[in-house]
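Note that one protein chain of the assembly has been removed; the remaining protein chains are unaltered in position.
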Amino acid sequence: MNIFECEKFLNSILEPWNFNDFCHNGIQIEGKEEVKKIACGVSFNEDFIDKAIDYNADMLLVHHGIFGKNFFNLSGFMKKRVEKVIKNDLTLIGYHLPLDAHSGYGNNISILNSLKLKNAKRFEVGFLGEYDSKMDFEEFLNKVEILFEGQKLLVYKNNPHVKNVAIVSGEGSDFLNKLDDDIDTFITGDVKEYTRNIAKERCINFINAGHYATETFGVKNLSKLLSDKFDVEFKFLDIYNEI
Amino acid sequence: MNIFECEKFLNSILEPWNFNDFCHNGIQIEGKEEVKKIACGVSFNEDFIDKAIDYNADMLLVHHGIFGKNFFNLSGFMKKRVEKVIKNDLTLIGYHLPLDAHSGYGNNISILNSLKLKNAKRFEVGFLGEYDSKMDFEEFLNKVEILFEGQKLLVYKNNPHVKNVAIVSGEGSDFLNKLDDDIDTFITGDVKEYTRNIAKERCINFINAGHYATETFGVKNLSKLLSDKFDVEFKFLDIYNEI
Amino acid sequence: MNIFECEKFLNSILEPWNFNDFCHNGIQIEGKEEVKKIACGVSFNEDFIDKAIDYNADMLLVHHGIFGKNFFNLSGFMKKRVEKVIKNDLTLIGYHLPLDAHSGYGNNISILNSLKLKNAKRFEVGFLGEYDSKMDFEEFLNKVEILFEGQKLLVYKNNPHVKNVAIVSGEGSDFLNKLDDDIDTFITGDVKEYTRNIAKERCINFINAGHYATETFGVKNLSKLLSDKFDVEFKFLDIYNEI
Amino acid sequence: MNIFECEKFLNSILEPWNFNDFCHNGIQIEGKEEVKKIACGVSFNEDFIDKAIDYNADMLLVHHGIFGKNFFNLSGFMKKRVEKVIKNDLTLIGYHLPLDAHSGYGNNISILNSLKLKNAKRFEVGFLGEYDSKMDFEEFLNKVEILFEGQKLLVYKNNPHVKNVAIVSGEGSDFLNKLDDDIDTFITGDVKEYTRNIAKERCINFINAGHYATETFGVKNLSKLLSDKFDVEFKFLDIYNEI
Amino acid sequence: MNIFECEKFLNSILEPWNFNDFCHNGIQIEGKEEVKKIACGVSFNEDFIDKAIDYNADMLLVHHGIFGKNFFNLSGFMKKRVEKVIKNDLTLIGYHLPLDAHSGYGNNISILNSLKLKNAKRFEVGFLGEYDSKMDFEEFLNKVEILFEGQKLLVYKNNPHVKNVAIVSGEGSDFLNKLDDDIDTFITGDVKEYTRNIAKERCINFINAGHYATETFGVKNLSKLLSDKFDVEFKFLDIYNEI
Partner (left out) sequence: MNIFECEKFLNSILEPWNFNDFCHNGIQIEGKEEVKKIACGVSFNEDFIDKAIDYNADMLLVHHGIFGKNFFNLSGFMKKRVEKVIKNDLTLIGYHLPLDAHSGYGNNISILNSLKLKNAKRFEVGFLGEYDSKMDFEEFLNKVEILFEGQKLLVYKNNPHVKNVAIVSGEGSDFLNKLDDDIDTFITGDVKEYTRNIAKERCINFINAGHYATETFGVKNLSKLLSDKFDVEFKFLDIYNEI
């Protein structure tokens, strides 16, 4: 697989030009042009790079690449990360918000589908979904626990039933204030000090399923897609993070 | 105690005009002028207001009052909070960043002093402090556990010793990137997905002691100060929050 | 009438999301949900609130509600206004620019229709209109005096005839500079020191019919509309203002 | 008098670099270098220019010159004004906020001194002053009427006494909200629809003495100063404006 | 020709409202309404104005009129330029970016057509064009030398062939970074210190044909157009500039 064809293909699907993001979506570090093996993961860090080198990857496909708009200054830990990428001729390619929000391959739609929610409707970079009828909160929570097996969930129960659910992967807790009154349950990947009381006063069930845990779906989906279309293999490298 | 005298007095100490904050520091809701009892707490929410009314408080003194710069729109849960304040003729007074940063009564200096750190030096809204000689990390952690009794600490150990410590109460994890290389240990009140790996790659010990737990000190100090100076009593209303 | 249904209905007509305004359009203070009596008026102030309470109103419908985007700080005269609203469980609902500009219920279209002008064309938040043929300025002024009975008009006559008229209710005098050359007459609700000489040099008749006087139409129209659709009565409370 | 020396001299007094103004302070149109006669006035408009030409002026010294920061576009009425200036080789020099605010020659200090107020203290571009003891409002109003003879004052009496007075020449009514609670009386040069009720609810006497009328002092003072220092005569050209 | 009809006509063609420019496009100084002779040129400066007066022009039609958004301040050399325009009752009309970018009368399309390039495609304010097959660079350069006869070209040859060419008149060298990889040759009107090495490293032929020289086409085209439509004659006044 050629890295520029790969980027063109992914851009045509994810349409990053529609997003006001915190990073460049697409190739962030250009390596050798031909790719045989993709290491995919949630976040670009030294542990991930080391594992990718062990796997003999040519390309790193991540959700969290290099963030921020600054003057060029390659120093400290970031220098070491980039150095390893360049000295191993790797390509770093990242997709952030477009991969949260995508209606086919994104993190949120994947969670929504796994929970058998229907009538998906875009909400911020996430989705709203609903059940045909009210479900007991405990039954719903059980489904969530199965999906995020091994993750310690933080749960604020404020409503005995679940019917209309909002899902925003990663750092989405601030969207609690923007939920319409008909939403009874909100799954996201972080929590703030004020979340508990707002959720309680708004009578909305809140589940923090983890920033990392809610964002493993998209990169796997993209890698699978690439391996189906191009002559390339891939592996999800799980540098698990409880946060 | 007169509410305007109280505000004038606290402003003279905390000098809020030096801060670029997310809320108005000082009186946020004007209630009856004369105050006999102050309910102090970390955050302004319905549970806190209810407890304050039970205590027969006239004034609510908090760290997290009402945040944000928006067009006037008193609705939903915020309407209910403000309604309870107004219908009970309470005054809401809040001090945020000036109370994190104050060198005498602030959250961070209180933590620093409790840990017997020395040579306090302002760092963002927090402080840097140091020990005369290196301490084993386990010994230091024990001190922190005693100070934040009951709080489940999140700990990333990346250095066997502790000598130079940075402390930023509340949501301070992003300052990890701004720490000078001589800092070996960082205590703050939140954590992000990327914190663990940056701390590891920078070899800095990281302790998340909780947003709420790191910010109980300042409001207590201010209330004590007011009760010493004016004819007023106070009570810290602990609406404990693990976050 | 339910306040949320009322807001939804008015929003669907006035489409406030199309305006870059100085206040939140819609419910500004949420009161009790069910409304039997609406007090409508131009401006939200203590005299208006007192009259509304005398009238036993449940909702205040105004053109000038609470303006400005600031950190929350309820003090002084604004505290007293909001306190009266909240302690009487009133709802404050306001529509500003959308009510100047609306082509059916707005302030400007109402003035235009009353003066029998035709071919209404949107201009800023006001309207342009024209007569089939030139009218003597004195004849036109007479129509204006009848419409704004009791209001002391400030008049700069710079053209003997009237055919193409621009109308901008409220503080619109600055739009004098933006008028096309074919406009011969401008009615608005304020005047600046430089208005007289620009009008003279541009040969445009200028009439200041008062900020208050030009903005009584819209709130009356809306209230009438609500009383037709919902089971609610209303009264226009005239806190007349010569300005 | 040389126009560049004149500008340098006035700049050294008024220090326009300390102001964030709406126009360039100083020479706005450069004419012939040598000046014998100065026409001074409040506002730059065609009537004023015509009178100045009749007076054989070489320089126009005004408070309101040409305002606004735009791409160069000399058209319509402004083209005609500038054309008359250039074809008659006149210099246009203007000082705006620095001339309101100056503690020796400014509009506001002149009003304050005429009313025998003491302890002048800068407030925005105006001044605060006080009397040794309370004066009846009617006695004070009488002084104001004498000073602004011929001007129809708009008066909102909300306090029987006058002791602490704020004065802001020109369009200063919005500063009503910024007055400290100890101010009982406010003189300015315009009024807004909401002024009356805020003044009433804050119990502050309000007098609108006219934008033009409150700003005739500064340009006269400057012209006098120039005629004392340089070999130049001057005349105040009164294009009276009730606004 | 009436100046306002002229402006209306040119605006309808050039649609300046679609551009975010550095000057007002259209009439910049209004002169006498009726025009018999147009002096057209690249830049508005004293030499050009003098030649235009010699030619008895009524209107100056330029590419570079008066630039910048500032407070009104007519002094120094700009005062002298404007004074000459006004004292001779001339009209100054300027079109900048819309005249670079226009697909019929613009500077860039004219260069593209003269070089017999095809498939013109808008690129910034310039155009991309291509040949059916590769041409030797020397052959292409010869065409460019003939078109810009007398102009000393600065040439960086980095590719033996020419097929896909980008053309941006005037100060366009910074767009080198934005060229797609399939462009082999770039003609523009300036050069920066870093241009040479970027062109070399990107293997793109670069030709600086001069700011002035690349921008003579548009104003001639517009003048011809006006003389065809209206009863007006014109002359291109060549104040040649090697830059």
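By written order: A, B, C, D and E. Residues from 1 in each chain.
Basically, a residue touches a chain if its C-beta (ideal position, glycine included) is under 8 Å from a C-beta of that chain, and two chains touch if they have at least 3 such contacts.
Predicted, not measured: the structure shown is a model, and the values here were computed from it.
Asker: Taking the complete complex into account, tell me which visible chains touch the one left out.
Answerer: A, E
Asker: Using the touch definition up top, pick the residue from A:Q28, A:S43, A:S223 or A:N241 that touches the left-out chain.
Answerer: Missing-chain contact among the listed residues: A:Q28.
Asker: To test your reading of the contact rule: which positions on subunit E touch the chain that is missing from view?
Answerer: 42-43, 45-47, 64, 76-77, 80-81, 170-171, 191-198, 200-202, 211-212, 239, 241, 243
Asker: Which parts of subunit A face the unshown chain closely enough to count as touching?
Answerer: Against the missing chain, subunit A presents residues 22-24, 26-30, 65-76, 79, 82-83, 86-87.
Methods note: only the chains that are shown with their structure count from here on.
Asker: Identify the chains adjacent to both subunit A and subunit E in the sense defined at the top.
Answerer: Touching subunit A and subunit E alike: no chains returned.
Asker: Determine whether subunit B and subunit C, two copies of the same sequence, contact each other through the same residue numbers or different ones, counting it as same when over half of the numbers at the interface appear on both sides.
Answerer: Looking at both copies, the contact residues mostly coincide.
Asker: Can you work out the whole-Å distance between the CA centroids of subunit B and subunit D?
Answerer: The mean C-alpha positions of subunit B and subunit D differ by 49 Å.
Asker: With chain centres defined as C-alpha means, what is the inter-centre distance between subunit A and subunit B in Å?
Answerer: Spacing between the chain centres: roughly 32 Å.
Asker: Assign the assembly's chain-to-chain touch graph to one of these shapes: line, ring, star, complete, other.
Answerer: line
Asker: Dump the list of chain pairs that touch, please.
Answerer: A-B, B-C, C-D, D-E
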